[in-house]
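A single protein chain has been omitted from the complex, and every remaining protein chain is retained in its original position.
Our next item is chain A:
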């Protein structure tokens, strides 16, 4: 889940929890406030009554009667003054039932006993409980509305702010991780942020990528220099051996030895050539501006490999959907890529096995070219290693020098082509080339049908021996 989604979820849920808690507590709280205020109010009323008694004497209320009572019109409040027993009790406030004019009502009652001219009196001030809670409902409603309003506005503010705060993270992910291509040659502009954590992350990533680039450049430079420097002595050696080979006085035994030396030297030459090729590709030395029909390219490769297909008695099958045009790549490199893959498909095939080259041209989806063989296959644990330099796996005698597939990977990466490998031992291997969008398109091809069938016939000739 994205960090922003998580934060949003957290913010919303936490606020929701607070709302639920508040709604649950609200009636209780409001009620409590109402009662507290009411008690305070009763106390004030008591004080007023006592003040009247203190100033005007108790007779102001009693007027000769032994007791006094008064209530408001709807009996919501009352006051009473009565003689009390001997004991002086402290003030109490309690919810009691009182009978006023034959009506029994529940009151909140403040009782106060006091001495007046050596007589004890009890003053009661009461208010019906019904009136105490009369504002609770509207109060609760208003409080709830205000609360919801506040919560919604804080959520909106939080989201906007979180989004702003997290924006540099998105920029870092896009600029550093998604949009960069190994070996990170583009110049890195620091991401604008005042958050030190993001600054730190960005700086660390930039530094890390710089280090990777540096190591890569060093290796590339070394490979390139070493290969160039090796070429000169190799060429001198080769010339010397060739001249030696032509010595008429050279005995046959030595001729054979010289030939073996030449073979070894040739092997060295090939390795250097491959390393140089890889380093040149990684050095961006090949323009990617060619456009050509894939079918033509495949035909060229098959022409080059025809004799091997024939010798292994392999059944070669080319099934391309229409006339696919490749754009914006290097013809020679793609030739080499497909050559190496097909060459492997031949080399590791069973006698009289088969090779199928087919494709998947689905609109809105990347174009796929698949090369399937019935060869010895690659064990599961070796699949990841086959593209590595000099990685040798146990195969038959005529082993390559472990650079063929490395070249394939380098060329593919250079063009942004993805390679997938699926293999099962003893059954065969399937290489899938996934071309980036826009690189492959169905081309206009007048008279397509005729030329297609002709092409297929020419390729089909390799199925048997007819052509050789």
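Criterion: a contact is a pair of C-beta atoms (placed from the backbone, for glycine too) under 8 Å apart; a residue touches a chain by one contact, two chains touch by 3 or more; residues count from 1.
The rule we apply is simple: contacts and distances are computed from a predicted model.
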{"item": "Name of the absent chain as recorded in UniProt (options \"Ribose transport system permease protein\", \"DNA-binding response OmpR family regulator\", \"2-hydroxyglutaryl-CoA dehydratase\" or \"Cytochrome c oxidase subunit 2A\")", "value": "\"DNA-binding response OmpR family regulator\""}
{"item": "Candidate in contact with the missing chain, chosen from A:33, A:94, A:130 or A:246", "value": "A:246"}
{"item": "Touch with the omitted chain, as defined above, among A:100, A:122, A:188 or A:234", "value": "A:234"}
{"item": "Contact with the hidden chain (one of A:266, A:360 or A:388)", "value": "A:266"}
{"item": "Among A:106, A:162, A:296 or A:343, residue touching the chain not depicted", "value": "A:343"}
{"item": "Absent chain, residues of chain A that touch it", "value": "228, 231-232, 234-236, 238-240, 242-243, 245-246, 252, 255-256, 259, 262-263, 266-267, 269-270, 273, 276, 280, 285-286, 304, 307-308, 311, 339, 343, 347, 398, 400"}
